[in-house]
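All protein chains but one are shown in place.
Our next item is chain A:
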Amino acid sequence: MSHVLDEAYYKQLHDLQAVDFVLVELNLYLDTHPGDEAAIAQYNQFAELRKRIAEQFESQYGPLMNFGHSLSRAPWQWKEAPWPWQV
């Protein structure tokens, strides 16, 4: 199944993927450089920014995560398409 979504969806998804890329990179870097305080500060700063971007995305397009990490409206939103490979 393919799903047609508006431009704003792709823009917001892109913003989330961009901030998550920064976080993955910093995370792996810190795994082997655990004493770099500037990198830890940057990690925490981006983690806060990530929360805001994810909340904004979820308020419009539904939960990003299952098992209690995201809230749902009724009816249950988690099982709704699109799934990642459909967009």
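One rule holds in what follows: a contact is a pair of C-beta atoms (placed from the backbone, for glycine too) under 8 Å apart; a residue touches a chain by one contact, two chains touch by 3 or more; residues count from 1.
Convention: contacts and distances are computed from a predicted model.
J.: Which choice in "Aldehyde dehydrogenase", "Spore coat protein CotJC", "Polar amino acid transport system permease protein" or "Chemotaxis protein CheW" gives the name that UniProt lists for the one chain left out?
T.: "Spore coat protein CotJC"
J.: In terms of residues, what is the contact footprint of the unshown chain on chain A?
T.: Residue positions of chain A that touch the missing chain: 13-14, 16-17, 20-21, 24-25, 27-29, 31-33, 62-67, 69, 78, 83-85.
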